[in-house]
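Every protein chain but one is kept in place in this view of the complex.
Moving on, here comes chain A:
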Amino acid sequence: MWDYSEKVKDHFFSPRNAKAVEQANATGDVGSISCGDALRLTLKVDPQTEVIEQAGFQTFGCGSAIASSSALTEIIIGKTLDQALTLTNQDIADYLDGLPPEKMHCSVMGMEALHAAIADYRGETIEDDHEEGELICKCFAIDDELIKRVVSQNQLSTLEEVIHYTKAGGACAACHEKIEWVLEECVADYQSAGSVEIATSPASIVERIHRIEAVLNDVRPQLQADGGDVQLSDVEDDMVFLALTGACSGCGLSGATLAMIEQKLSEALGEPITVYPVGSSALSKAPLKVVGGDQ
């Protein structure tokens, strides 16, 4: 059973304002039956003062969805529309003394219903940017859709990069395998997308290394300006192992730097290249066979 706070239980078992407000002049409908929760928020707004005089909810959903709806109505009654618009889903969760991470979307639904109702009152339309995927990182409430978006936008290829860019997997590490699955999917996607650009005659290994060095020489001044540098460690098939040194090593943006280099390498070699970061210490040791990927 979920670890619901007493406040959540109270609002679930004794919901406040569970009704359709009579003579409502604002309605916000959100959710869908396929996702398992849906909410209709009805408001009676004083046209002169824009104060929310009455609020009522009708909710199909789990315990925390009903509790979040109930809490929402309690919070907004008596507020002006502008005051209500400053409300965040975290405020709803805080009002309920917190929600389990898997249930935070219930508070988001409440906030969205409020925005929809206010838009309805003002005759505006709201853009649907609602996307929810499978929850991957429970610590930071990050779903696979967000990870996929960030991975493909930044051409990320390692678990560490995903952690740095999204925070997913940065705490308890329980979701690392799932993040790798998402990564594999994305990498396969943009590799197959890039495969049409593959050059017809593959370059010899010496030629390839020349081209790689040329790309690195191109970007080097940029890195050196920030007190860093990059060195080629190894090349194996479509994998290029690079060491970021100096100020680049440990820099929070190193993932973006490598992605940028990867992009340039792929263009220069006419084939999709995957760049793997190696520690600068690895330069003096035996070449690394596999970094990241399936272990």
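We adopt the following convention: contacts are C-beta pairs under 8 Å (C-beta built on N, C-alpha and C of every residue); 3 or more make two chains touch, one makes a residue touch a chain; residues count from 1.
Going forward, contacts and distances are computed from a predicted model.
The listed options are "NADH-quinone oxidoreductase subunit H", "Sugar ABC transporter permease", "Cysteine desulfurase" or "Response regulator", and the UniProt record of the chain not shown names that protein "Cysteine desulfurase". Only one of A:T59, A:N89, A:S157 or A:S254 touches the absent chain when the whole complex is considered: A:T59. From the options A:V21, A:L87, A:M109 or A:V182, the residue with contact to the chain not on display is A:M109. Although one chain is not displayed, its contacts with chain A can still be listed: residues 1-2, 9, 12-13, 15, 18-19, 29-40, 57-66, 100, 102-103, 105, 109, 112, 116, 126, 128, 130, 132-135, 181, 184.
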